[in-house]
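Structure first, commentary second.
Of the protein chains in this complex, all but one are displayed in their positions.
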Amino acid sequence: MVVNHQKDIISIKDLSKKDIDYILKVAEKMEPIARSKKRSTVLGGKMLGMLFYEPSTRTRISFETAMKRLGGSTIGFLEAGVSSATKGENLHDTAKIISEYADAIVIRHNMEGAARYVADSVDVPVINAGDGAGQHPTQTLLDLYTMKRIVGKTKDLHVSLVGDLKYGRTVHSLAYALAMFGVDMSFISPRELRMPKDVLHDLSKLGVSVEETENINSVLDKSDVLYVTRIQKERFPDPEEYSKIKDAYMIDLKLLKGTDLIVMHPLPRVNEIAYEVDNTPYGRYFEQAFYGVPVRMAILDLLIKNSEEI
Amino acid sequence: MVVNHQKDIISIKDLSKKDIDYILKVAEKMEPIARSKKRSTVLGGKMLGMLFYEPSTRTRISFETAMKRLGGSTIGFLEAGVSSATKGENLHDTAKIISEYADAIVIRHNMEGAARYVADSVDVPVINAGDGAGQHPTQTLLDLYTMKRIVGKTKDLHVSLVGDLKYGRTVHSLAYALAMFGVDMSFISPRELRMPKDVLHDLSKLGVSVEETENINSVLDKSDVLYVTRIQKERFPDPEEYSKIKDAYMIDLKLLKGTDLIVMHPLPRVNEIAYEVDNTPYGRYFEQAFYGVPVRMAILDLLIKNSEEI
Partner (left out) sequence: MVVNHQKDIISIKDLSKKDIDYILKVAEKMEPIARSKKRSTVLGGKMLGMLFYEPSTRTRISFETAMKRLGGSTIGFLEAGVSSATKGENLHDTAKIISEYADAIVIRHNMEGAARYVADSVDVPVINAGDGAGQHPTQTLLDLYTMKRIVGKTKDLHVSLVGDLKYGRTVHSLAYALAMFGVDMSFISPRELRMPKDVLHDLSKLGVSVEETENINSVLDKSDVLYVTRIQKERFPDPEEYSKIKDAYMIDLKLLKGTDLIVMHPLPRVNEIAYEVDNTPYGRYFEQAFYGVPVRMAILDLLIKNSEEI
């Protein structure tokens, strides 16, 4: 990193507010290239090694798009099945070898800590694209960028996080990052899926105001952003309980009418947002997916080339 | 499309004769690039999203080749298994997300109508690379191009379609397109696998002369092109019946000797064409496979860049 001289992006906590601001600023310059309005070959001849031990459409393809829009190439494998990983080679050796071929590595793994382990094993920059229950920092960065681009600011915001706040790693990192920017938040979830205590503790140390509730209606008026996550059936022993909660947290036009907020979602959704929301000024989750590209372009440029000559 | 201002290529029926002529003309300009005699980066920085829900060697790889020979890149996935499709994400959302990353989408799906559905869901151009029993328009275009390039014309031809004319989607579209060009046709098939009535009806409306027969020998002298398709064992309840028919429709040098025609096949063949035909002036199916590249280059160029600066 230009800013704090780290070689890797493993956790959002490794980045300072200044780092994040810088990445988002570079992402803005990348947007015309991501939109195919402008051409760049700034990463021409460069290789991004992709180690995807878990399936992933959006994250993998948006990294590939980011790399290729900048003139670079990708190598690697999808899931352990399609590689020597099946021959019993360990993560350390596989990562070492890929690091001999590539200028940077993106890894997704089902095991928490895998990305940090790989970063410590190799000399090239490593980007964590999700490690089990652990971190997924580029998702947080694109979430912040989406808010900046659509709402027009990253401060004086009110962001409401809705759904499964207990198991969703996305919302933990996002809450932390928003707190760094002094953003007030509401957490809306069923009792069983409340934000974990340690996250709440971190946030209070950062001095932001946080409200917890089970009732989504109470936060709508004050929210600039409604960030929705999926509630998984498996979390509930009682199917009837699940069914009731699912309905209570379903986002549709009736709920949103009269408000002034935007709806975000890390995707894939199942049925927590009604389709009718898609083509309205509320529904911005596909745009959010797009913003993953300029944000990852910025990260790749900073880690691999560290140039601003785009 | 330049010509008729459509954004997608879903069915050959969407294209006018003028559209087709234009695509084939651009394909000719693409040939030196497809043959690696000339270099182009006309689609440099552009992304083609590949949604392949079904396996396919030729179609997928020839689209990839077309895109890359023009300097572009591909992203996407092969088969549902290697993606979030397994997490239950629906076709609509997957296509929407890919459309945020890519400048055009190629889709192959086992469900008839899938390509049209995707085209209606997204803003970028969509190309149908086969949807179940439905359409596969770029195959038809490359078939026409092959005839134009090898026989030297697309009119005053006599084309004989041989094999399974009932279930083979390839021959339905091809017959329709040939009829648009006023080409006379013979249909040779076992009784059980005759060309469907609705196709015959469409053709008669287009005013072309069509002959149906079970006897392949009777058409050889008048044919410029023998277009062979596979007869699948599964279509016959009686294995002996299948065996008899398979032998009767086997194309070998003894059959072809003395004729002046070329043999085409959409591939893969199993054993409907003898290997001895391969390296003779009759066997042109591998050349036909090659022509898929310049034709798809033309389509990609027209849909994505719409330039003639190659």
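Which chain is which? They are A and B, in the order written, and residues in each are numbered from 1.
By definition in this document, a contact is a pair of C-beta atoms (placed from the backbone, for glycine too) under 8 Å apart; a residue touches a chain by one contact, two chains touch by 3 or more.
Every value quoted in this text rests on a predicted model; they were computed, and no experiment measured them.
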Touch with the omitted chain, as defined above, among A:K96, A:K166, A:R194 or A:K222: A:K96
Footprint left on chain A by the chain that the document does not show: 44-47, 73, 75-77, 82-89, 92-94, 96-98, 100-103
Those residues of chain B which, in the complete complex, touch the missing chain: 33, 36, 39-41, 55-58, 61-62, 64-65, 68-69, 71, 78-79, 267-270, 275, 286-287, 289-290, 293
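Here is the rule we go by: only the chains that are shown with their structure count from here on.
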Centroid distance [mean C-alpha coordinates] between chain B and chain A, Å: 40
